[in-house]
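There's a structure below that I have some questions on.
The complex is shown incomplete by one protein chain, all other protein chains being positioned as in the whole.
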Amino acid sequence: MNIDNIKKEFPIFNNKVQNNDLVYLDSANSSQKPQLVVDRIYDFYTKEFSNVGRSVHYLAVAATNLYENTRVLVQQYINAKDKNEIVFTKGATEAINLVANTFGQKFLSKGDEILLTELEHHSNYVPWHYLRQSKGVNIRFAEINENGDVTIESIEKNITKKTKIIAITHLSNVTGAILPIKEIIDLAHSKNIPVLIDGCQGAPHLKLDMQELDCDFYAISCHKMYGPTGLGILYAKKKWLEELPPYQGGGGMIREVKKEGITYGDLPNKFEAGTMATAQVIAFGESIKFLNKIGIKNIEKHEKNLTMYGEEVLRKNNSVKLIGNPKNKGSVLSFTLDGVHAHDIATILDEDGVAIRAGHHCCQILHDKLGLSATARASLGVYNVKEDLDKLNESLKKCIKIFNG
Amino acid sequence: MNIDNIKKEFPIFNNKVQNNDLVYLDSANSSQKPQLVVDRIYDFYTKEFSNVGRSVHYLAVAATNLYENTRVLVQQYINAKDKNEIVFTKGATEAINLVANTFGQKFLSKGDEILLTELEHHSNYVPWHYLRQSKGVNIRFAEINENGDVTIESIEKNITKKTKIIAITHLSNVTGAILPIKEIIDLAHSKNIPVLIDGCQGAPHLKLDMQELDCDFYAISCHKMYGPTGLGILYAKKKWLEELPPYQGGGGMIREVKKEGITYGDLPNKFEAGTMATAQVIAFGESIKFLNKIGIKNIEKHEKNLTMYGEEVLRKNNSVKLIGNPKNKGSVLSFTLDGVHAHDIATILDEDGVAIRAGHHCCQILHDKLGLSATARASLGVYNVKEDLDKLNESLKKCIKIFNG
Amino acid sequence: MNLKELYQEIILDHGKNPRNLRKTDNFNKDAKGHNPLCGDKVHVYLKLDENKKVEDISFEGEGCAISMASASIMTDLVKGKDEKDVKEIVSDFLQMIKEKDEIQTNLLKEDEKTKLMCLSGVKQFPMRVKCATLSWHTLTSAIDRSQNEINTENMDL
Partner (left out) sequence: MNLKELYQEIILDHGKNPRNLRKTDNFNKDAKGHNPLCGDKVHVYLKLDENKKVEDISFEGEGCAISMASASIMTDLVKGKDEKDVKEIVSDFLQMIKEKDEIQTNLLKEDEKTKLMCLSGVKQFPMRVKCATLSWHTLTSAIDRSQNEINTENMDL
């Protein structure tokens, strides 16, 4: 698959949106889906549907194999040591909640500290906030620097004797900063502190290697990774999955159930209670195959070039102010426009078929810090091309015209 | 839509499964999907995809409207008072976990009692079991009678001054018993005890009216209701959703986020953290329309007739022993076969294309009580016909032949 | 859809130069409004005199052109009106935005109605309706709640 020609794998671009060609610059919110992924869902439901794991009939056996096959594909894709370190969840948000809840239950008590950064998405803050109330822990936020980056020094400064876990984003969904997570993990481990990486924005765009990275937890959002909605992944080291108590309780995660007590099943079943998102998991296997076919190195290069081009184009526009100038930047371009509020930008761009996001992007702490109530954000995916960024810039000029005459 | 001819709406029946026509008798596990539902998923992903609620561009607005439209369809289908009483979850299991966790946090303490029944699915026991450990509450199990039924007397006997919540199934997924939930709810309310109904088996087969029923919580599993996998529904009275703390934390469920604290959003957002199962919710709207087109009364009648026919056929077979003989019986036929273990039955039936389930069906407490380690279960859906039950019986005769010569 | 209808001259003007964007001295009613999805915030301050007439009204906040213009126009129009009349105007405006085609109340003059109707362009932009209505809902809760309740910040920690 040639990445320069990849748009044609995505059926949505064959349709006009309000008479315009769609210029989709909202992939950090959710990515579009390749035809193969949608077809897999269709075929599964129309020819092969059954629940997994529970029945012994032909369709159930086949579905179970398909389901487990995706687990192996994911394991290989992120180079996890063991397929049972892959837990399917309903989203990255659930994955983080799972860790915060069970880790908190078992290992945290009053006065302990959790270290986050000012870049965190609400999904990597609210679940930890709950532990302030239930356990009396404290939360620290490593500060960003003037480039919208979090440095290893900023992390180090905030580690204390009481720090029990560090939970940080891989790639900021606002400033695009790619954090030095390998260094942070090494530092944390030298002090015996486990690290959770919110990989929502990392996983679709960067090469992942869990064994090399050595993080304890890594949360993935499949719908941002060319996969179906309603699915996420928690990677966790086996020792953690063994030590942590189960999260949700229900069918499929038990060993033996008596009136007096319950024993839980083996990994990863212990963390997959109830009927899982069978069709979505099976279809996500196609997303992984799709990424493999293009090659993550090619994706990184393609998106890097586009990001640099986008920055160049926007820098030439004097009314645009880019948010953040991190050392390593992912394919996220957040900005403000003199005299035009982000929502007005989004509405005006939308008239031209240019889809961006406006608001705080679930990062209020960061926006408070930046002194902004809202920013506009153009974010990229494999299917974007330079022309998309040109169109963005054209439409921004239109905003300026409407507002500033 | 004529129910006698409904099989043709389900594409799976157009395909051979291992050279056999599929005789699908595993709907209590998960139902097959009508073409309309699968098409809706396909169209959404290929023509209309966007995340909901977060962006202001055209696709996002349209997706948000579609998403909220399903909420209204569900509200109307179950006759809830307010659309914000409908919370989307990843499954019925999550719906019950949500209630057990948040109700437990706020209202339960050491020595309090939770009343379940011996019929409960693990999904309606394990989440409550967690509260034994975290809160020191006790769990009572209302006993079944010799018909595999739970009577109002059995419930009444187990209510004490300490009972804080009753959580019971609407329709047993093993004995098929339809519990007298209206009477149980009235009784419970007369003592100020809220009631959760595990409606996994009720919702696909019985007419629902939340306002008449007056239950506090009702959990639904969409994949058993001709809908996509990875989706469930929690109906909860508004006053509970207002009083209960939020469950998972993340994007979309907040009002304001500061470093020091967080305020939560309005209903139902407060309980829908993170990116939801957008495509699944939108497609489930088609499942509801499908059910509306046939008419739940017609479904009830059709399935009642089939169940009676199935019982008649199986009773004539002297080697078959039906499990449970409840007063009101849903379309579930569990049985044992003299000298043949349930798993062997399932394997032999599968060779003929007859898909049933064997095991404890996530009801170990019940199986212990019945003194059985496993049963075979044939369960029905709208698409079944009398011939399916004839084929079941034929295949059972084959089992007997293989095993008993 | 029509951008010109949305961003009319008067909206752009009020958006850029909002009237009454300040904090009333000695206000006796106030309320905060949030749009959690986009982060828009508004704080409305009211000073009612002994006859429950709006002696002064002002607002603080940040938001898009639509929300700033809407708050600006709103504060202009309700100043000097009775509390009861304010409520009628609010409800009339909200109905216009939601379903009706025009402003019906007799409490406003024709040119005031025209001003309000400039906001009707948002009807074609469903995601922007909240921007236009936020300050109006906030005004309602300022009127309905007592001073004490409002100052209790409902922060969860």
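For clarity, chains are labelled A, B and C in written order, and residue numbers in each chain start from 1.
As a convention for this text, a contact is a pair of C-beta atoms (placed from the backbone, for glycine too) under 8 Å apart; a residue touches a chain by one contact, two chains touch by 3 or more.
Given the structure is predicted, the values throughout are model-derived calculations rather than measurements.
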Displayed partners of the chain not shown (whole complex): A, B
Touching residue (missing chain; options B:8, B:343 or B:397): B:343
Sole contact to the chain not displayed, among B:330, B:359 or B:381: B:359
Residue of B:109, B:292 or B:373 touching the missing chain in the full complex: B:373
Contacts of subunit B with the absent chain, listed as residue ranges: 18, 129, 132-133, 339-344, 347-348, 351, 358-360, 364, 367, 373-374, 402-403
Contact set of subunit A toward the excluded chain (per top definition): 53-54, 56, 60-61, 64-65, 252, 254-256, 258, 260-265, 269
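The working rule: only the chains that are shown with their structure count from here on.
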Maximum centroid distance from subunit C, chain identifier (CA atoms): B
Chain pair with the higher count of C-beta pairs in contact (A-C, B-C): A-C
Rounded Å distance, subunit A centre to subunit B centre (Cα mean): 31
Inter-chain centre distance, subunit A versus subunit C - centres from mean C-alpha coordinates, in Å: 37
Overlap residues in subunit C, where contacts from two or more other chains coincide: 37-38, 125, 127-128, 156-157
Shared interface positions of subunit B, touching two or more other chains: 54, 56, 60, 252, 254, 256, 258, 261-262
